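Left out: one protein chain. Kept in place: all the others.
Just so it is clear, A and B label the chains in written order, and each chain counts residues from 1 on its own.
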Amino acid sequence: MISNALRMTRQRRTERAEALKRIPIYTRSVLMLLAYAFAVIAILPILWTLSLSIRSNEDVFSNRVLPHSFLPHNFIEAWQEFHLGLLFEHSAIITLGTVAVSVSLSVLAAYGFSRYRTRLTEGVFVLILTGLMIPPAAIILPFFLTMRQLHLYNSLFAVIIGESAFALPFGVLVLRGYIDNVPVDLTDAALVDGATDWKAFWYVVLPLLRPALATAALFTTISTWNGFIIPLVLLANSTNATITVGLQPLNGQFGNLHLELMSAAAVLAILPILLVFLVARRYYVQGLSAGAIKQ
Amino acid sequence: MAGAIFIAPATAFFGLFLLFPVVAVLGLAFAEWTGFNVHQIHWVGTRNFHQLYHDGVFRSSLLHTLIFVVGSTVILNVAGLGLAMLVNTRVQGHRFLQLAIVLPLGLSPVLTAILWQQILGPYGFINELLVDTLHWRTQPIGFLGDPNLVLWTVIAASVWQYAGYDMLLYYAGLQGLPKDRMEAAEIDGASALSRLRYVVIPYLRPVIAIVVVLNLIGGWKVFDLVFVLTGGGPNHATEVLSTYLYQQAFTFNLMGYASSIAVVIVVLATISALFRGRLAGDARVS
Partner (left out) sequence: MTRRLAHRRTRVIQVLPALCLVTAVAAVAAFASHANAAGTKTQAGGNVTIWTWQPPNSDYVNIFQAAGDRYKGAGGGSTTINSLDFNSYFTKFKTASAGGDVPDLMEMSWTGDYHDVINAGDLLPLDSYLKDFPKFFAPTLNSLRYKGHVYGVPLDVNTLTIGYNKAIFQKLHLKVPKTFQQLLALAKPIRKAGYQPLSVNLKDGWPGGDLWFAQVAYTDKSENAIRQAEQGAVKWTDPRFVQATANVKKLQTSGLLANGANSLDFTSAISLFARGQAAMTYPVGNFDTGLIDQASHGKVKYDLFAVPPPNVGQKPLATGGPAIIWSIPKNAKNPQGAIAVLKAMMSAQGTTALVDKNYIPAYPADISSNKSPIYHRMVSFQATAQTRAIFIPNVYNTLLNGVSALLNGTTTPTRLTQGMERAYKSTPH
């Protein structure tokens, strides 16, 4: 199957190259300029923050557009002062945990919703989709009270549960669409061969879902990594904060006069998602393009 | 029933952790409660909703949210599709572009707020450039302080952050575009613009429908970015439904009133979701 996929991408790549050649050179240059221009605009705030992050404290408040100092040591200092190692660790655990929990629950449910359509299951599906509409700020107090009753307070596990609950609907939506496109004949054939429903799911459908799972994982990662209000309320932030919450005091009304360290922390905080995207890019395109979002 | 086994875990999870608090909020919308003492929940019927109707700040936050929803959805989709097509042409620089657009997605709201304050503050990058370096202005532009400007600043920041999201979805959609149809159009002499109008967009309709709905729902719910960038200010100029809800719930301790605002958000988001079918079109272009 992988060799097939490779063959397909190689084929597509040559098709693309040919398609590119069909665009006249003049247009191609304009497009290239546009591409670079938009990219620079998009990246400008990050570049600016990068510029701030290597300056000395005097330079950072000096209103100068270009940096007049070079202190890469700021990154090490920021790492230590804001305990970035600990914050990253917590964010990573929460994100990994949420992805594991929500994607596994989503794929199971998506299979059920896709293969066993009754009025009841359709109703439950719509019910779960309404989870997308809920503003987290609204339910945070009852949610918090529930967690407390279950003794799930001030633990990363509680945040995983919370974030998973919110990540479920999107995962179910994407995965059901994808499973809809897996031909029923495949599973039927397996069932005819004597497999149980579970075996049909586990051995026939699941392996085909890898790109879709990667997609769901990617989007869940993005939303969980940036999750703000759930870790804010569920964690007693002094020891257990995540990246989002741990840096919040920096923005508060008592500010932080070490703007260069804050900027360094911001730059460091971008790196993980950059990494994730680079890794997930291949899978994700395959996943969505094969029809996950066609309904 | 076999189906039930597959659906059960997720449903149970959802029911316990999401549905139950939502039902509680629905109930609280008809009550008054500071949240401090469970025995002090007072039932007041529809009084909260009556109050909402007469609440000027609620009305303006509704308006701001509407502007935000429409403005950000339109710009996000145009930008997302445009950027996706640009990346799709595979010109030089497309990989850099793709990465640059997606990067802001990985920024938490606090960091985005810090970044934007550094750029847009009265003594930030842009104003320093305009006032001190180029001398084009004497007074800084109040991107974050001028009530006429600030909502659009927030929309711009939101678009900056989420354009990558739409772009990713459209890019994936474009991969499935049957190239024979495109080639046929080219051979027929269609211009790029009419190729767009008659081939690409009709093909992408289901994708557009989903992306637009996701943007709409996200817009009604928007909280993180507005909260840290402006806190709903200055003077409620960027007050959106969620920030107003937050203020009522956590600054004023009016859980009941806040819950009624939550109900409004959910209703509006649900209505938006119902548009998906219409947007996707009933019959697909064959």
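The working rule: contacts are C-beta pairs under 8 Å (C-beta built on N, C-alpha and C of every residue); 3 or more make two chains touch, one makes a residue touch a chain.
Note that the structure is predicted; figures quoted are calculated from it, not measured.
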item	value
Contact partner of the left-out chain, one of B:Val38, B:Leu134 or B:Ile187	B:Val38
Residue touching the undisplayed chain, where the options are A:Ile43, A:Leu71 or A:Ala190	A:Ala190
Candidate in contact with the missing chain, chosen from A:Ile54, A:Leu84 or A:Leu141	A:Leu141
Absent chain, residues of subunit A that touch it	1, 57-58, 61-62, 90, 93-94, 96-97, 100, 104, 140-141, 144-145, 148-149, 152-158, 160, 189-190, 193, 202-204, 206-207, 232-233, 236-240, 245, 248-249, 252-257, 259
Touch list for subunit B against the chain that is not drawn	32, 34-38, 40, 117, 121-123, 127, 138-140, 142-147, 231, 233-236, 247, 250-253
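Keep this in mind: only the chains that are shown with their structure count from here on.
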item	value
Distance between the centres, which are taken as Cα means, of subunit B and subunit A, whole angstrom	16
Residue ranges of subunit B in contact with subunit A within the complex	1-7, 9-11, 13-14, 16-22, 24-25, 28, 35, 83, 86-87, 89-94, 96-97, 99-111, 113-116, 118-119, 123, 125, 128-129, 132-133, 160, 163, 165, 168-169, 171-173, 175-176, 179, 186, 206-207, 210, 214, 217, 220-221, 223-224, 228, 241-242, 245-246, 249, 255, 258-259, 261-262, 265-266, 269-270, 273, 280
Residues on subunit A engaged by subunit B in the complex (per definition of touch)	15-17, 19-20, 22-23, 28, 31-32, 34-36, 38-40, 42-46, 48-49, 52, 63, 65, 105-106, 108-109, 111-113, 115-116, 118, 121, 124, 127-139, 141-143, 146, 161-162, 164-166, 168, 172, 197-198, 201, 222, 225-226, 228-229, 243-244, 247-248, 250-251, 259, 262-263, 266, 269-270, 272-274, 276-278, 284-285, 287-295
